[in-house]
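Removed from the display is one protein chain of the complex; every other protein chain stays in position.
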Amino acid sequence: MNPQSLCSNKPATWWRALVPFCLLASGMGLAPNFGSAEETTVDRVAIVTPASRTNQGWDQQGVDNLVEVGETLDIEVEVVEDAGYDDITPILNDLASDGTDLIVCHASGYQTVCPEFAQESGIPVVVIENPGAVMDDLIADIETQAQEASFLAGVVAGLETRSGRVAVVVSGEPPTWNYMTVGFAEGLHSVNPEATLIYQVIGEAAYDDAPNAKRVTESAIAAGADVVFGMGDGASFGMIQAINEHNQDLEPEEQVWFIDVIGDKSGSDAGQHLLTSVLFDYRGAYTELIQQLREGSFGEIHTMNLENDGVRLLPFAAFADPDTVETVDAVRVQIVDGDIVVSAIGDADGLRERLDELFPH
Amino acid sequence: MNAVPVTSGERTRHDTPGADTALASLLESLLAIALAIAIAGLILIIAGHDPLNVFPQLVDRTLLRSAGLEEVLVRTTPLLLAGLAVLIAAKAGLWNIGVDGQVLVGALAAAVVGGWLVDASRPVLWAGAMLAAIVGGAVWTIVPALFRAFWEINEIVTTIMFNYIAISMSAWLVKGPLRDQTLVAPQTPLIPPELRFVGLGDTRVHIGLVFAVAIWIAASFWLHRSVAGLEVRAVGESPRAARHAMIPVTVVLAVALVASGGLAGVVGGNDVLSTKGTFQAEWYPGYGLSAFALVFLARRHVLALLPAALFLGMLAYGADVMPRAAGIHSAFFALFEGILLIVLAAFRWRPWRRKSGGHR
Partner (left out) sequence: MSVEAIATALIAAAILTSMPLMLAAVGEAIAERAGLLNLGIEGSMLCAGFASFWLTLKTDSVTLGLLIGAAVGLAIGLVFGTLATVLNANQVVLGLGVTLAGTGGTAFLFREVYGSDQPLLSGGPGRPFEGWFDWLPVIGPAIGDQRWFVFVAWFMVLAGHLFLVRTPSGLQLRAAGESPFGLEAVGGNVTMVRIGAAAIGGVFYGFGGAALAVVELGFFSPGSTAGAGFLAVALAMLGRLSPLRVALFTLAFGLLTGLDIGLQIAGVDARPEFLRMLPYAGIVIGLVALGRGVRMPRALGQAYGGISSRR
């Protein structure tokens, strides 16, 4: 499936119900700032994340990137972390009352609350993985097409595995993780179709469930996996500890390697056995969004993909095979050129079907 | 398990104040809040914050601004209902620690039925979804209730276990058969804003608050003016005496716990019909422990629930705004509620009551 078809072919039925509502809202003059050709001032942006940014993952990456962009563009950045998945409207209203010009709702779980807020308040928002919600001057969407970079990670795993067993450990099944799991599996299959893929879910929204993450990873290692692709957030540290402990006193060729997602842990305690990481880089998207808001062209779908470097692989660890590096570079070019099309599957059922197709039991 | 588990009679007896002790109860609650503020303030000082900045900021943000006050009232609504759920069970001497699971099931049921009824008129949708929420919450309590009533299996443990089961079950349903196929992140089909609870005037406060207050008044009458309510309280005070009085203790216990679950379901229904409009995977509202803080802040008296809920609503909204306003992590408010609960628990020591003969 072409990733972009997600935006055009799937009608968001609920959205239609909102149309009269927002027409009414704009008719009543609730959104006076927009639609003019004049340059809109943007001097205060905010980001709301569901968990805390200590997890060196999803939340931290979004916050750090926005703060960096804010410094470059000389814009004030407000950070609200740990907002959870309860109704975040009060937080959004509070940000609005402080004169915030743009709010980044940094979770696919905010896919309905933020658009509703934007229409009621007239304050532009950015949502994640909800292309159906975009609206001129009001709602923009960021699509992290991380399945492409994950495909590369799958290629790396397929080439680097010595046991022929590769594990994918996830702390939940949100769309972001699912896209990456499928991309990884396809990449693995493309270079190593005989490999065994072990797919393990730690729990329901177990993003911080490090104990179970550790346990699950240990069992994957016991089952022979020597490359673990882990999507966890806080739970990632459980996976990393399982690998660190396992690798203690082992020869390099017997060690298990970890492929991380989103952030760069290579400099920390957690980076010792890091093969690579699927990096998310929101800086380009954020810069462009703010630019568009200033120019009056806000309200598009931004796709972070390999081509625009929004997703990419972290430079490989020293222990990776140089041949692997070459192959991955070649595959990357093929993806960017459209010669390889990576599936974009975001739902859990679809994911399972695809995994069964690729690696039947 | 042969319990008498924690359904001790002597607890209830003196925790239900009569008219003469109502004022003393109020003073105790205020004293408890003051003590908790003092302890929490000390912790803030140790952590390098300035409580003289934090607490006034909290009051300013929550009570002295109209936007804040609105949000406090929005937060009060589910808390009041959750507190009622805990209280009704507590009046029968039962500990419903499974409120969170019941809220989840109630919310899921409301979201599904509400989603079916989007083409119906608004009152029909509301009624249908709320009914579903009540049934959902009640059904989720049936097993613990029956086990408790007939086999004396401790409801604390079973209701907690059903919390975990509710999380996994609802996750499976909303990721699978109940998912809105048009959206990527799993959630049930959205109930559009114009079909949800209407706002009161031009505010964020919605009609759910009116419903909650109405339920609260009805529950007060039911508990204190009806035969059934009398039976519930009698069983709570002394199951043995109640049995002697020919009250069907088993039935009363089961009904009280199921009613408590139904009320908890309403909390979920209210959240879906007011603020959320959908049931979302990974949304695990945690009202349960706050509801306990609420009930004991109200000194287990049903009429005091509303002011106590307002106070906790203020804390809940405080946890939303204070991280930005004063750099206080939202976890601080859980800590504060915990301290408040500990202080309230310790307040059973009331030497000044002994003299007035209020002691057992």
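Every chain is named by a letter (A and B) in the order it is written, and numbering of its residues begins at 1.
Following the convention adopted for this analysis, a residue touches a chain if its C-beta (ideal position, glycine included) is under 8 Å from a C-beta of that chain, and two chains touch if they have at least 3 such contacts.
Please read all numbers here as calculations on a predicted model, not as lab measurements.
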> Of the residues A:Gly234, A:Gly299 or A:Gly346, which one touches the chain left out of the display?
Replying inline: A:Gly234
> Which of B:Glu28, B:Asp271 or B:Glu337 touches the chain that is not shown?
Replying inline: B:Glu337
> Pick from A:Leu152, A:Val216, A:Met231 or A:Ala344: which residue touches the chain that isn't shown?
Replying inline: A:Val216
> Which listed residue (B:Met130, B:Ala145, B:Ala171 or B:Val266) would be found touching the missing chain in the intact complex?
Replying inline: B:Ala171
> Where does chain A touch the missing chain, residue by residue?
Replying inline: 52-56, 60, 163, 165, 198-201, 203-204, 208-212, 214-216, 218-224, 234, 237-238, 240-241, 244-245, 248, 268-270, 361
> For chain B, which residues reach the chain that was dropped from this view?
Replying inline: 1-6, 8, 10-11, 43, 47-48, 95, 97, 143, 147, 151-154, 156-158, 160-162, 164-165, 168-169, 171-172, 175-176, 289, 292-293, 296, 329, 331-349, 360
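Keep this in mind: only the chains that are shown with their structure count from here on.
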>> Quick check: in the complex, which residue numbers of chain B touch chain A?
In response: 67, 71, 74-75, 118, 167-168, 171, 175-176, 179-187, 189-190, 192-194, 204, 271, 275-278, 280-285, 317, 320-321, 323-324, 329-331
>> Can you tell me which positions in chain A touch chain B when the two form their complex?
In response: 6, 10-14, 17-18, 20-21, 78, 80-83, 85-87, 89-91, 93-95, 97, 108-109, 111-113, 116, 129-130, 132, 172-175, 204-205, 346-349
